[in-house]
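Since the structure comes first, as structure tokens, the remarks are kept for the end.
Only a single protein chain was left out; the remaining protein chains are all shown in position.
Think of it as A, B and C in the order they're written, each chain with its own count starting at 1.
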Amino acid sequence: MASVIGAAARSTRPRISALHGLVAGAALLLALWPLVFGNKFLLALATLVALYAIGAASLHLIIRTGHVSFAHAGFMGVAGYVAVLSQMRLGLPFAAALPLGCLAAATVALAIGPLILRVTGKYFVLVTFLFGEILRLVFTEWTAVTGGSNGIFDVPPPAPVFATPLGFYYLALGAAVLCVGIVARILGSEIGRTIDALREAERLAECSGVPVIRWKVAVFVVACALAGVQGVLQAHYLRLIDPTTFSIVESLNLVVMNVIGGMQRLAGALIGALFLTALPELLRGYVEMQRVFFGIILIIVMAALPGGIIEIGARLRALGKAR
Amino acid sequence: MTRALLALIAAATVALACAGAATAQEELKIGAVGSLSGGGTAWGLAIQRGTQMAIDEVNAAGGLKLGDKTYKPRLVMYDDQYTSTGGKTAAERLVNSDGVKFILGPAGSPPALAVIGVTNPAKVIVLSDGYAPAILKNEAKAAYNFRALNSNVEFTPAMIAWLKQNMPEVKKIGLVCTNDAVGQAALPLLIDAYKKAGYEVWSELYDRGTKEFTPLMTRMIAQGVDLFDLNFNAPTEAGLLLKQARQAGYKGRIWQVGGPSVDEIMAVAGPLADGFLSYDVFDFDSPAAAKFVATYHKQWPGIINAQAPAWYNAAKVLFEAMRRAGTTDVDKVRDALEKLDGYDAGLFGPVRWGGMADYGVNHQLLLKFLIVEVKDGKRVTRAELQPEQR
Amino acid sequence: MFTPTLLAQVVVNGLSLGAIYVLVALGFTLLFGIMRVVNFAHGAFAVLGGYALYYLYGQYRLPYILAVPLSALLVAVISLLLERCVFRWFYQKMFQSMIGLLGLNMALVFGSVIIWDTYERAIPPAFNGMLQLGGVILPLDRLMVVAIAAAILALFWLFMSRSRWGLAMRAAAQDVEIAEAQGIDTLSTYRLAFFIAIFMTALAGGLYAQIYALSPFMGDRPLVVAFIAVILGGMGSIPGAALGGLILGFTESFLSTFYGATLSAFVSFGVVILLLIFRPWGLLGTPE
Partner (left out) sequence: MSRLLETSGLSRSFGGLRAVAGLSFAVAEGEILGLIGPNGAGKTTAINLLSGVIKPNAGRVVFAGEEVTGLPPHHLARKGLVRTFQSTVVYGHRTVRENALRGAFLGLYPGVVPAFLGTLRARARRRETEDRIAELLAWFGLDHLGEAIAGSLPYGRQKSLGMVIALAARPRLLMLDEPVAGLAAEEADQVLETIRRIRQRGVTLIVVDHNMRFISGLCDRLVVLHHGQELAQGTPQQVLADSAVIAAYLGRGHGAA
């Protein structure tokens, strides 16, 4: 799988413009479709997909350093609570509350990152799993500030324009394009190549002068700040914020998105976000069976495509070449 | 099991057929939201089954005649996963995709608050459940949402008054509850109520999902508690708390101002449950209940969740309001609902609305309730109480 | 508050809790230690074990001493099918196994919901009495769990250190290629390890369901407990899982009794995080 990246990294120069065209076309399509089809439920679903794309893409950034974080939803929560509280208690405008929330998530990441990023592989999974639980416990137990399990409701809309579902969809879409764009740019630049290097051969990269831990912490901090965007927007989307939105289940969801879409590529994270947000909705009609189907689909995808859904593309290409 | 599978296949076929056949004529979609996965599933199924029974009843009688039209109600239900995101998505789908105008459920504050955020602006009637006062006490002055089941605000005062009268020897109350929305919102109110009545209170919260309470029970016994209130604990936790309290050597009284979960407690704790007193919403042994129980067991075996009759009741109340309004127009149905006092759906006696004093709006359905005691493995009714209309 | 009786009670509570945790953690650590599979479906197998015991002991009234091992055996045998169809795809694949088995967990749990509904069932206790020594109380059903945990641990240790199969498993756990070069059939070794792991998980699940309560959602807690106990002791280490389970039991008992449940949760999570940072291979594991 990784060899696919390796080959692509060199020979994409001429293809990049085509890729850009594709991305621009997709963005245009995403921006225009609600004006043509008026289905409000699809709009709500698309808003959720856009929000999850932010979380999944930012988690992908961490995954590219070789660490799979199970605390991502917790960081979203930190940003969400800080933004909502600064808006509702301190009266800050949304435009100030959003970056403040992200800054808070980044600060927590910066405080914990240097400690936990020394731990690798499955141990990192476990550390972050527990850290996520601690964050959830804080949201739940610190009732005076967070409202505890009841959360905080009647969160005001970011601005009157965004109070309508369509307005909010454009806000979420804009944020998603921006955040995913940032991640894509990071990964496509010299920074991304260095990130790949320190994942693939940490010691070698370090001996070539890459301050590995510092880089990992920096990436972790940036990713958590970006995840914060989802946390803040989700609170506004739901008009309330409570610990259930940021539990370990949500973190796990983001990991599943990445793994099922494909951990090697950013596109995998986005495919995963779409797949995992849309699929349960498609199955929702079969009330009792939906989760059974969903479970079986997860097994089949992981067994047949260990590299994620994105592998289908590579397989088809290989098939095409073979002929 | 075979029957369940057959029912499932049938349901899937019907669902597919309906999805294919666009909209059947004169069909009236009744929405439901509830937890069909995760820890709150028992409550979700109570919503689904109670509502389904009321719908079946209407259809068996030839449908719902409103004005010159006859509607065939059909249940459309989505899972809220007991989270706010799930509740919001389910409500969005019901309101915007299925075009539903009437929703039953969800149960539980996080999804209920999220659902109301969608339905109130969209002018959709919701009969929900959840102990957070904000469900009724909101900026929209409840507008289109009603609460179909008593919350602690309704039943606590009457129960404490009964306790004072019947067990004057009790001095110190022990309370243990989950740190979830119910525990954090409702427990402080309960503690206040006890303190106002002159009791000493010791309380402790535990993390949702805990099954082992022996250390906590040891802690409680060391505090010298002489009445242990299982308050708002979910049925299994309530049963385990009782069993482990007894196993840890607790000798005092145990009762539950909340729940209700008498059957589950008897199942989990066996003979240790003897002498346990509880709030109960519904007397399954009463003559009025016999028909309900029989109908229920035709479709589903096993223990009936105590909330199922209340949802059946809520759905019947909704249908009656539609009949009286003579239309499916949401505003007219809502006005009819508010004026429904006195209608008897058969299980809980005449409808009474309340809540003005607590929430500023009379959108709380007041249901009569019981205090029952476990004696020799059987449930015995000690008292029948009514929530105060305020 | 720190009276001798209370302290003794805390120790007894800790032991009985720890015994349950040890039982729950053993199967988990075995699967990880040998196949590098993080069994997210651990809880589902515990649930299946619970329902098996419910039928064999609760409904069909088999003698308890038979019902317990038979129910675990039943689940383990049926699960061999899952080994063939699901697990085999995921051996030695950390993340794919996590997600795939998460899917299996969902399918099994919600399949159970369809078959058995969601309401909680109680498995009648085998013993109802309580052992009272001085002021200290130990319910007999807990005492039995302690005994079973000790017996299983001893048998398992003997099996792993003395039998040919146990040695083969340990060799496969160390290095698959070397083991294969030495003529060990890793696939059947894996199958055996899987069988034993599921047997122990189902057995633990049965006892867990009997002590607490049985429902399709019962398994979440054992999964988390197994996770933490196994991290504490060291992933893949059998004595580690035993030590981790006991420490967890004693800590929870002590902190919950004297300082309350919330603090207990914070402290145990925090301590495990610190341990992972400074000694990720756990108390008794070996660094890689």
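Here is the rule we go by: a contact is a pair of C-beta atoms (placed from the backbone, for glycine too) under 8 Å apart; a residue touches a chain by one contact, two chains touch by 3 or more.
These figures come from a predicted structure and were not determined experimentally.
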item: Touch partners, limited to displayed chains, of the chain removed from view; value: A
item: Listed residues A:Val23, A:Ala197, A:Val249 or A:Leu279, member touching the removed chain; value: A:Ala197
item: Residues of subunit A (touch criterion as defined above) contacting the omitted chain; value: 2-3, 5-7, 9-10, 185-186, 189-191, 193-194, 197, 200-201, 203-212
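Definition applied: only the chains that are shown with their structure count from here on.
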item: Number of hops, subunit B to subunit C, where each hop joins two touching chains; value: 1
item: Centre distance in Å when subunit A and subunit B are each reduced to the mean of their C-alpha atoms; value: 36
item: Inter-centroid spacing, subunit C versus subunit A (mean Cα positions, whole Å); value: 33
item: Residues of subunit A whose C-beta touches two or more other chains; value: 137, 141, 288-291
item: Residues of subunit C whose C-beta touches two or more other chains; value: 110, 113-114, 262, 265
item: Complex contact set, residues of subunit B against subunit C; value: 1, 4-5, 8, 37-39, 41-42, 45, 179, 204-207, 209-212, 214-216, 218-219, 222, 235-236, 239-240, 247-249, 264, 267-271, 300-303, 305
item: In the complex with subunit A, residue positions of subunit B that touch it; value: 8, 11-12, 15, 19, 36-37, 48, 77-79, 82-85, 88-90, 92-93, 95-98, 109-110, 113-114, 117, 132, 134, 138-139, 179-185, 207
item: Residue ranges of subunit C touching subunit A (in the complex, touch as defined); value: 38, 86, 89-90, 93-96, 98-100, 102-111, 113-114, 227-228, 231, 235, 262, 265-266, 269-270, 272-273, 276-277, 280
